[in-house]
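Every protein chain of the complex appears in place save one, which is left out.
And then subunit A:
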Amino acid sequence: MTDLMVMAQIAGRRCALHASDVQSVIELGAITPVPRTPDFITGITALRSQALTVIDCRRALGFPANDWNTDSRAAVVSVDGYSYALVIDAIEDITTSLGEIQQITGGFGKEWSRVATGMIETASGPALLINLAALIAGPDDSFGELSSAA
């Protein structure tokens, strides 16, 4: 199975996103904060006439926001018909995956297991394949536990 993967750094770790899920990579402009929402939702921003929900991936994983520097660029992904801008450390590369998704005994650590589909080998080394829906659901959602149990 070879798929195109977007390689990104999230909270200091190398992660892979399916290239087909990533619509584009944008420079983040002005972000309108959204009061009364969980803190991993940084706000909303506009991409042409489309409104994107900006997700801080570090917080969505349950890490503090200030431990890693982030790029001014964000990956635009679409989940269930809604578009999100993912604030990540950096976009590294686009590469192809090699082989199947694997699970690792002992998991990937509490925060990561919740959002990871599994480990994937790529041309530039192993990476964690991210389950976007789980990532976007944020740290307090039961969805992550379900998917890691599966």
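Methods note: contacts are C-beta pairs under 8 Å (C-beta built on N, C-alpha and C of every residue); 3 or more make two chains touch, one makes a residue touch a chain; residues count from 1.
The rule is short, and it goes like this: contacts and distances are computed from a predicted model.
Chemist: Just to verify: the chain that's not displayed, which of "Acetolactate synthase", "Autoinducer 2 import system permease protein LsrD", "Chemotaxis protein CheA" or "Aspartyl/glutamyl-tRNA(Asn/Gln) amidotransferase subunit C" does UniProt list as its protein name?
Modeler: "Chemotaxis protein CheA"
Chemist: Could you tell which one of A:T53, A:S97 or A:T117 touches the chain left off the display?
Modeler: A:T53
Chemist: Quick one: say which of A:F63, A:Y84 or A:W112 touches the chain that got left out.
Modeler: Going through A:F63, A:Y84 or A:W112 one by one, A:Y84 is the residue touching the chain not shown.
Chemist: Could you please point out the subunit A residues that touch the chain left off the display?
Modeler: For subunit A, the residues touching the absent chain are 30, 32-38, 41, 44-46, 48-51, 53, 80, 82, 84, 136-138.
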